[in-house]
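The structure appears right after this line, and notes come after that.
Here the complex is missing a single protein chain, while all its other protein chains stay put.
Letters are used for the chains, namely A, B and C, taken in the order the chains are written, and counting of residues starts over at 1 for each.
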Amino acid sequence: MSGFNKVVSNYQEAMAGLTDDMTIIAGGFGLCGIPEGLITEIKRLGVKGLTIVSNNCGTDNFGLGMLLEDKQIKKMVSSYVGENAEFERQYLSGELEVDLTPQGTLAEKMRAGGAGIPAFYTATGFGTPVAEGKEVRQFNGRNYILEESVTGDFAIVKAWKADKIGNLVYRDTAMNFNPMAATAGKITVVEVEEIVEVGELDPNQIHTPGIYVNRIIKGSFEKRIEKITLAKN
Amino acid sequence: MSGFNKVVSNYQEAMAGLTDDMTIIAGGFGLCGIPEGLITEIKRLGVKGLTIVSNNCGTDNFGLGMLLEDKQIKKMVSSYVGENAEFERQYLSGELEVDLTPQGTLAEKMRAGGAGIPAFYTATGFGTPVAEGKEVRQFNGRNYILEESVTGDFAIVKAWKADKIGNLVYRDTAMNFNPMAATAGKITVVEVEEIVEVGELDPNQIHTPGIYVNRIIKGSFEKRIEKITLAKN
Amino acid sequence: MSLNRDQIAMRVAQELEDGYYVNLGIGIPTLVANYVPNDIEVMLQSENGLLGIGPYPTEDQVDADMINAGKETVTAALGASIFSSAESFAMIRGGHVNLTVLGAFEVDQNGNIASYMIPGKLVKGMGGAMDLVAGADNIIVTMTHADKRDNSKLLENCSLPLTGVGCVKRIVTDLAVLEVKDGAFHLLERAPGVSVEEIQQKTAGKLVVPEHVPEMSFDA
Partner (left out) sequence: MSLNRDQIAMRVAQELEDGYYVNLGIGIPTLVANYVPNDIEVMLQSENGLLGIGPYPTEDQVDADMINAGKETVTAALGASIFSSAESFAMIRGGHVNLTVLGAFEVDQNGNIASYMIPGKLVKGMGGAMDLVAGADNIIVTMTHADKRDNSKLLENCSLPLTGVGCVKRIVTDLAVLEVKDGAFHLLERAPGVSVEEIQQKTAGKLVVPEHVPEMSFDA
């Protein structure tokens, strides 16, 4: 399936076309399920003025946090700033614009963006700072606010396995925001642990159909863990 | 897991609590992936004045079509009336109220209902009879209409396998509307081909988490096919 | 000579490109799958939840759980994926399907399409058609140029309830290939042996005819 073979052989090719001031939708929750090599490539490219839509911004020296060091990010759309001192510092100092967005609203904004739904109502955030400037409307006597969807020039996604035409399978809680991010990029780039032949994945068990995926690269992952918590003996 | 064992042993128990004038969300596409035994039980119960939200209304003598015979249905919310002469007749004569709803809007209305989203905007149906009486709003220069979500007093669902705590797996295109229906019922009843022990299903490969499911019954299915179409030799 | 159904499908198939995800409606559009050029590959989306429609099954392969949006038994192609109706229409509504081919009762010079009901006579419902025409960037309508009584189906304004507004870009009929833009039908090609005059006569809406109108070519 030549027209459907989406595998690229290097990171330059994977992120080709990324330029200053673009919007990137990123999968991952904390450092779990993040496209490590794609982020490193964005750092190498040195593009500036990025808007990044991602639940977190990595940690101080890993994941998306690496892009904060070189001030590549103009704006973050995230639910959680904690556990990243530089993120918090740049936010409080005003160097970095942060659109604090409830986690479920963020997930739904990505999904809606990929699904052609420009806006939806949610009770989440009604009466809070999140609701400022947003329309409030009642349905069945309850108050909801209007939230608009997000899409990106690029989406960067981490999956466990991909076949060559971009069907994806995630592993455990490394799935998180990745399936929605995959749908919301004009160009969706996926970094995976393993690329398999077309036909090896069960059609009933594909988490992200290949139609959403433009480029696939096999990465190698450090998979840093934020909090190793062990069972007591 | 006594509190989580959702298996019931007979159809009376499965549909207990269903009364006149209730709303039922039903999975299935045509005759594919329909909860045959639950529909038969609704017919046996003889409840009237039902509103049924389902892409189709079965055929003249199978599936939900059986409920048309005894005039149990007051209103259908469906995308497709074709291939069911009695459905078309009751609609055209005005005996049956039909809210013709685009298929994708119908699927999204069910999903939104289950997901606590009371309404969303879609371009689908703008400028058509579907838009009548609905708010129109522009986003990024394009026209969209506001669609409200649906929920039901009951949802009736057909899955392939369930474990005893209600985790579901669907098979092939018998999935269709079933996953959304499963989320949108106050009481969600699932009829399956096989009930397995807790732990037998891979956590990464569950289509519907058990949290949405209230009752499970093992059925036996005729699986009537509407159009057998064969490869030419 | 006007084209038959298979010839219309053959002409539509020339619009396919390698790597396209395509949704084919019921009727003539379904036939397009038979004429995909040998040197390209496309994946067919079925809105009931299948990306990668394979051939019709052999008798042994028939499976009630595996149907297409026309409720015909099908198989899954290599590399197929199966998903819910919500996911299927997320794909469609979100503009991820490259091309949609569907039939119609009428289209008009503003790209409006009517395809789902004839009030008082025929109510089938829109199924997924409204989502498909609202979601796709690239829509081809296939139909006969006129009905059995020679009434044109290419109108100034659709007379039937609309399926979508301003969405039809291209039309392939038994007589011609036309583009819809700037409030007019633009004649691009005519069927072999069909005169421009016949097309003009059977087009009720505004028709723009260039100096030279090539005949369709069916060279494989």
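The criterion applied here is as follows: a residue touches a chain if its C-beta (ideal position, glycine included) is under 8 Å from a C-beta of that chain, and two chains touch if they have at least 3 such contacts.
On a predicted model such as this, the values are computed, not experimentally measured, just so you know.
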item	value
Among shown chains, those touching the left-out chain	A, B
Full-complex contact with the absent chain, from B:V53, B:I117, B:I145 or B:I225	B:I117
Option touching the unshown chain, where A:K48, A:K75, A:K134 or A:R171 are the choices	A:R171
Contact partner of the left-out chain, one of A:N5, A:T40 or A:Q103	A:Q103
Positions on chain A contacted by the hidden chain, ascending	29-33, 55, 78-83, 88, 91-92, 100, 102-108, 110-111, 122-130, 160, 171-180, 207, 223-232
Hidden partner interface residues of chain B, rising order	1-4, 111, 113-117, 163, 165, 167, 183, 198-199, 203-204, 206, 209-212
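Here, only the chains that are shown with their structure count from here on.
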item	value
Far-end chain from chain A, centres as C-alpha averages	C
Centre-of-Cα separation between chain C and chain B, whole angstrom	29
Inter-chain centre distance, chain A versus chain C - centres from mean C-alpha coordinates, in Å	35
Chain centre separation (chain A, chain B; CA means) in Å	32
Chain A residues counted as touching two or more neighbouring chains	115-117, 203-204
For chain C, residues that touch 2 or more chains besides their own	76, 82-83, 89, 92-93, 135
